[in-house]
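All protein chains but one are shown in place.
Lettered A and B in written order, each chain numbered from 1.
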Amino acid sequence: MKKIEAIVRLSRFDKVRDALAEIGVKFFTLQDVKGFGLQKGTKMVYRGSVYDSDYIARLQLDILCSDEKADEVVDVIMKAGRTGEVGDGKITVLDAVHCVRIRTGETGPEAV
Amino acid sequence: MKKIEAIVRLSRFDKVRDALAEIGVKFFTLQDVKGFGLQKGTKMVYRGSVYDSDYIARLQLDILCSDEKADEVVDVIMKAGRTGEVGDGKITVLDAVHCVRIRTGETGPEAV
Partner (left out) sequence: MKKIEAIVRLSRFDKVRDALAEIGVKFFTLQDVKGFGLQKGTKMVYRGSVYDSDYIARLQLDILCSDEKADEVVDVIMKAGRTGEVGDGKITVLDAVHCVRIRTGETGPEAV
């Protein structure tokens, strides 16, 4: 089993979700995250005063899948998430030693 | 060391937390996450207008524990988190190669 963590632009989320659905990824987990770093956030005007947001807003998708499926998932996210501009994001693949569906107790590839 | 990530229903959180306390899990990390997928969110009425929430709200618990403890933690979450209805959630176990308590510098099983 693999756990794939993809950090993508908000503006590409719909494309990425649809591309995942097309290859049969039925479920994933989503979180709002902040990117901190050298590429600063844009200046924003909030309640009349300009301030530096200091971070960039991104979405993190967590996808559990079988070892065989992992390369395809990474590939699809890369294609759907890319604009070509700096800041398109990052994909990390981790090894999941175990995975269980709580309702049924199924484990491994059966559980995702 | 293992890192256990459990995605559970909000309605089962109290049960899961109490069950973990009973087996000596003293601390865990909690995040709000969104589940996206084929099982769509329920229609909701908000400020008078119906809209499709498009995702389901879930809680993610992250628990660091020793290799020996991991099976018990998974088991307890499965029992306390299960309703038997579709959507009960998922548990993933990852291998943590290292773990440190910042205050003391303790590492490994001593640090969780």
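Please note the rule applied: contacts are C-beta pairs under 8 Å (C-beta built on N, C-alpha and C of every residue); 3 or more make two chains touch, one makes a residue touch a chain.
As the structure is a computational prediction, the values presented were derived from the model and not from experiment.
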* **Hidden-chain contact residue, picked from the options A:L64, A:I77 or A:C99** => A:I77
* With the missing chain put back, which residues of subunit A would touch it? List them for me. => 2, 7-8, 31-39, 55, 58, 60, 70, 74, 77-78, 81-95
* Tell me, which residues in subunit B touch the chain that this view leaves out? -> 1, 3, 17, 26-31, 62, 64, 94-103, 105, 111-112
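The rule is simple: only the chains that are shown with their structure count from here on.
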* Asked: In angstrom, rounded to a whole number, how far apart do the mean CA points of subunit A and subunit B lie?
  -> 19
